[in-house]
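Here it is, the structure, as structure tokens.
Note that one protein chain of the assembly has been removed; the remaining protein chains are unaltered in position.
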Amino acid sequence: MLRFLLSQALSVVITMVVVLSLVFVAMRALPGDAAAILGGLDTTEAQVDALRRQLGLDQSVAVQFGVYWSGVVRGDLGRSIRERRPVAEVLRDRLPVTLALASFAFVLALAIGLGLGLLAGRHPGSPLDNATLGFTTIGLALPEFWFGFLLILIFAVQFGAFPVIGYPVAGDVGVRLWHLVLPAVTLAIPRAAQMARLARARLLEELGADYTRTARSKGLPARRVTRHVAANAFPGLLPLLALELGGLLTGTIVVEQVFGLPGLGLTLLGAIGARDYPVVQGVTILAVTIYIGVNWLADLLQIAADPRLRYE
Amino acid sequence: MQHPFRTPLVVATLVVALLVGSAFARTVTIATSAQPETLDPHVTSATSSFQTMKSIYDTLVEPDQSGVIVPGLAHSWTVSEDGLMLAFVLREGVLFHDGSEFDSADVAATITRLQAEGSPKANEFAMIVDVATPDALTVELTLDAPAPALLASFASGWGAIVPSELIEADHDFGNRPVGTGPYVFAEWVRDSFVRLTANPDYHAGEPEVEEVVIRYVADTSVQFQGLQTGEFDIAVDVAAVDWPTIESDPRFVLEQGPSGLVLVSALNTRRPYLEDPRVRRALNLAVDTDTVMEVAYGGGFPVGTFMEAGSPWLPDTIEPYGYDPERARELLAEAGVPDDWTLDMALPQPYDTHITAGQVIQDMLGDVGVTVEIRVVEWGVWLGEIYANDRDFDMTVIGHTGKLDASGRLGGYGERDRTYHGYENAEVAAMVQEAAVISDPGERAELYAAVLTALHDEPPFIYIGTPFTTFARAADVDGFWITPLLDTFDLRSLRVD
Partner (left out) sequence: MTRVRLGVLLAVLIVLSATIGPTLVPFDPIRPNYTLRYAPPSPEHMLGTDNLGRDVLARSLAGGRVSLAIAGGATVLAVLLGLLTGLSAAGLRGAVDVVLTRAFDALLAFPGFLLVLLLVTILGGGVWQTVLALGVAGSPLYFRLVRAFTRSELQRDYVLAGEALGASRPRLLFRHALPNFVGALAVQAASTMATFLLVEASLSFLGLGVPLPTPSWGNVLQDARSFLTRQPWAAVGPGLVLASAALALQFLSDGFRDRLDHRV
């Protein structure tokens, strides 16, 4: 077990080094110039050059690479070119917004997805099951940003029930949640659809298992059978749900853009536009770390749920 | 009991609504598309940055609502006979937001900062060779040549005065700006909003509105939606498509005024055929600029040279080109332009209006047999590859913001390497240089008129026009001004009725 975790940790570190180097080199190969963007439309080239020197962007890529890595090793992600402050500070400011959105959406997706999935799985072939099947298929086929537009148009503009855009970072919890409702729904629908499918499939699998048949033939009431089955089906679902969480995190990029939420996704898009390399790298490191972490959690849950895997 | 969740949900919504209502009672929210790059006035020349900074900082002098330069932090100024001395007398008792007192030392330190390496506007202050501060309220500048545009530079956003103590301490103005302006900086969440609070010690009196939030909303339709739901009190960039709806709704007012913009489709005069003035004139004749203005920018005024419509610098002898595709075809044939001539048009993202205009121009040039291939590039790429460095493009579409003095617009014109379109004309270059260092207003006007005439006759642009400055506001929020020419936001007389 320990060996397995250690070897996985090692491969994660190697992956991160490769990933980061790739992002670093690739970002420098991009057309566009952070200093020119900062200077604006009426700057002369000499002044942009001066700005570039000030920002250390005039050094060779190799030198910048060395400086960057020696920083990363010491836990320093560098300074944002655009914001002129440490990248770590930028990430610290923005991460909570993304986390709030992602966890809200995850809870919603869990509630809708598991609820529908278990209901549908209990009565396969029923109208409810068919409706769920319809929902899951459509839910997976909706372009998120488009669904977001429609939610804004209907619930914010027509009914005025929710804000069109934005997030009061320092506002009260209630106000912040209120701003997150439409984004979280947008983000949750496809994940709920996926979860409903998984839950339904798991439940059907368990319902077909030998012990269920035994329980039924013993004459156990249907409700109690279901309870047994759900208890057995649930642990197997956990790793799959954790994987959904990973997908949900990247979904935040588009949703943050649609609803103007100042989280990591918006930061990433802004940094790409401004050629703010250190921030792009920082967000990438953070996103990959979280993603690997979540996948790792999924693996662990899988092992916990299925003792047979422990000695593999 | 069929819907156990309904009642609490309604209550929660009501509570939230009440909270929102009370918390933002005295706040005015302004939505605009472009966010600042920085809040440090001396490291950028981007209008989007100055729009927000205008309320945080003050300048020694400033343009009034008609564009005339009036006192700001300096209540008077004098220029010596030979134009080599400029003296300011400063306002007394002005406080910076950090509580320190504003005096001549701050002006001197700010000028040094403006002249330093890395300051994008260093050349506008380069003629200042000495700054004397005989007392706390007097600043005397010695120049090595007359600089008729210097006052305009001091009145522009980059003339913002910052405290000398903080300059010495290498303060991070970009993230924590400190000025003397009507509003004090409170919070900046990048890509989202800046929050400002009224400055109780403002030298011209505390502004009426206690809190202003400037929200950066790139999408114009979202600005309009936010205006409709009451989230925004002022929407600075509402698209022309939504104007009729706003005008017909008594809850809103659509404000329209002249702007300082010149919208152009720049032609890279280094390129084959585009080097020929006949071809460039032909392209001007081939584009129905009224339609471009209407479709892409919601209308405006045509221009025939590189100066905004209505500018006092504009000689009345210059007429817009007009639409004459027949004549355009003749001129193109005369210049020997081949049938398969194809132009590479680079359009800056995310400027929807320019991208739309580019598509309309593409269509119109197609009518006279010129193929245009559109390439949309990010703003950073546009600045780095089109506007500077390689300048690898045939045409582009952009708007040049206004300048308080003609020298700001025309500096470097006539010299190939100093402009992105590469227009070359030694005579024009000489006139531009001369006009920058003579003080006689009449002579300067004559020189600029000649320059503008040359820029009409040998156009390095397809001149599109000057659009309106248009913004929408809630009927009960008034007093929001957009500074003429500089296009910055003036919040000092903002009020909620």
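Of note:
Lettered A and B in written order, each chain numbered from 1.
The rule is short, and it goes like this: a contact is a pair of C-beta atoms (placed from the backbone, for glycine too) under 8 Å apart; a residue touches a chain by one contact, two chains touch by 3 or more.
As the structure is a prediction and not an experimental result, all values here were calculated from the model.
By the touch rule given at the top, the unshown chain touches A, B in the complete complex. Touching the chain that is not shown, out of B:Asp352, B:Glu415, B:Glu446 or B:Asp478: B:Asp352 (per the contact rule at the top). Within the whole complex, the absent chain has one touching residue among A:Pro86, A:Gly115 or A:Gly247, and that is A:Gly247.
Here one chain is not drawn; of B:Phe154, B:Phe224, B:Trp313 or B:Phe393, the residue touching it is B:Phe224. Touching the missing chain, out of B:Asp242, B:Asp276 or B:Glu424, is residue B:Asp242.
In the full complex, subunit B contacts the hidden chain through residues 219-221, 224-225, 228, 239, 241-242, 245, 291, 294-295, 347, 349-350, 352, 355-356, 359-360, 362-363, 374-376, 378. Residues of subunit A in contact with the chain left out of this view: 11-12, 14-16, 18-19, 23, 26-27, 29-31, 137-138, 140-146, 149-150, 153, 157, 246-247, 249-251, 253-254, 257-258, 268-269, 272, 280, 284, 287-288, 291-292.
By our rule, only the chains that are shown with their structure count from here on.
Inter-chain centre distance (subunit A to subunit B, centres taken as mean C-alpha positions): 38 Å. Across the interface of their complex, subunit A is touched by residues 12-13, 15-16, 19-20, 23, 37-38, 43-47, 49, 117-123, 172, 174-175, 187, 189-193, 215, 217, 222, 225-226, 228-231, 377-381, 383-385, 387-389, 398, 400-401, 408, 412, 418 of subunit B.
Residues 31-34, 36-45, 47-48, 50-51, 53-54, 82-85, 90, 93, 152-153, 156-157, 160-161, 163-167, 169-172, 174-175, 177-178, 260-262, 266-267, 269-270, 273-275 of subunit A are the ones that touch subunit B when the two sit in their complex.
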